[in-house]
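Below you'll find the structure I mean.
Let's turn to chain A:
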Amino acid sequence: MPSVDQASEAMTAKGARGHGEVIISFENLSLSFGSKLILDNINLDVARGEFLCVIGPSGCGKTTMLRLLAGLLTPSAGQILYQGLPVSGPRPDVAVLFQDYVKALLPWRTVFGNVSLALEAAQVPRKLRRDKIMAHLELVGLADHAEKYPTQLSGGMQQRLQIARCLAQDPEVLLMDEPFGALDAMTRQALQDEMQELASVSGCTIFFVTHDLEEAVYLGDRVIGLLPHPGRVGREFEVNISRPRDQLTTPEKPEFLQLRHELYSFIKLVEHG
Partner candidate 1 sequence: MDLKQTIVDRPSHINWRALVLPILVILGLEIGGHVLPLETEFWPVPSQIATAGWAALLNGSLLNATLETLTAATLGLLLGGSVGLAGGITLGLFPVANKLLTFSIEAVRPIPPTAIIPVALLVLGAGMTMEVSIVAFSAAWPILIFTRSAIQSVEPRLIEVSKVLCLGFFSRVWKIVLPAALPRIFVALRLAVAIALVVCVTVEVTANPIGLGYGMRVAQQALRPDLMFAYLVWIGVVGWSLNLLLTSLQKLLVWRQADEGR
Partner candidate 2 sequence: MYMLHRFERPLWFLGSVLVALGFIGIWQIVASSGLVSNVFLPGPDRTFRALLAGLESGVLTGKFFSTVQHMFYGWFIASLIGISLGAIIGTSRMAQVYVAPSLELLRPLPASALVPVAIAFLGLSTSMVLFIIGFGALWPMLLSTIHGFTSVEPRLNEVSRILRLTKMQYIFKIALPNAMPDILAGMRLSLTVALILAVVGEMLSGQDGLGQWILASGRMFRSPDLFAGVILLGALGYMSATLLTWFEQWVLRWRNEG
């Protein structure tokens, strides 16, 4: 783990950079499966280095948006621009963190081997891999478990391992699909804080899908609220809460409570028509 000082310095820098150059933009994006419209005319810009959270009730297409951004799906109309060019498939500098870490890890490879997969995919020579892998494992606190198999790890550790594999891609953008949804409350909070630090140190742009309103406010620079059937952008919420944030005091701040209230009303309104 990087020291808190380093992290807070980086975060100040990030705050300054927050709304700079646009790295991703959704342009009139629509997606339908057959005759069913899933996403309807999405327009959204994401700034380089931004921590963007996407919330919405189930069926609003937030995961679909992420999959389009990852290049796993192709839009029916409109396009997504990544650094000015249309997304046409998965890219080496865009990493995805899945919620179901159990399925997304290779059970037959050790912790070390799982991180190695990303480097092998990037054709990193064998000699250079070891140090890089250990550095990433160090970063997520798994260096002592390098020779274990995923099944020997707790859920939180498995998700940390997936984070390490994503970081090994040396990504510009990190797409996270409800990454902490399957974890218990304590582990979730710990990982939220680690994610905060990793985000600031790496300077990654983060697209974070969640259904947990407090998590969205706690982590995000900005929160996008989606409307369902078909999925479209409902409201944007700027999160003007100073960083670093912490689990104890941040949720007690009036700004936090205010935003939480607004998001909650938004979701209630959506769900009850």
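If you want to know what made the cut, all candidates are chains of the complex that A comes from, given by their letters.
Remarks
Rule of thumb we're sticking to: a residue touches a chain if its C-beta (ideal position, glycine included) is under 8 Å from a C-beta of that chain, and two chains touch if they have at least 3 such contacts; residues count from 1.
Only a predicted model underlies this, so the values are computations on that prediction, with no experimental measurement involved.
Although all of 1 or 2 belong to the complex, chain A touches just one of them, candidate 2. Interface residues of chain A facing candidate 2 in the complex, by the touch rule stated above, are 70-72, 89-92, 94-96, 98, 100, 103-104, 106-110, 117-118, 120-122, 148-149, 151-152, 169.
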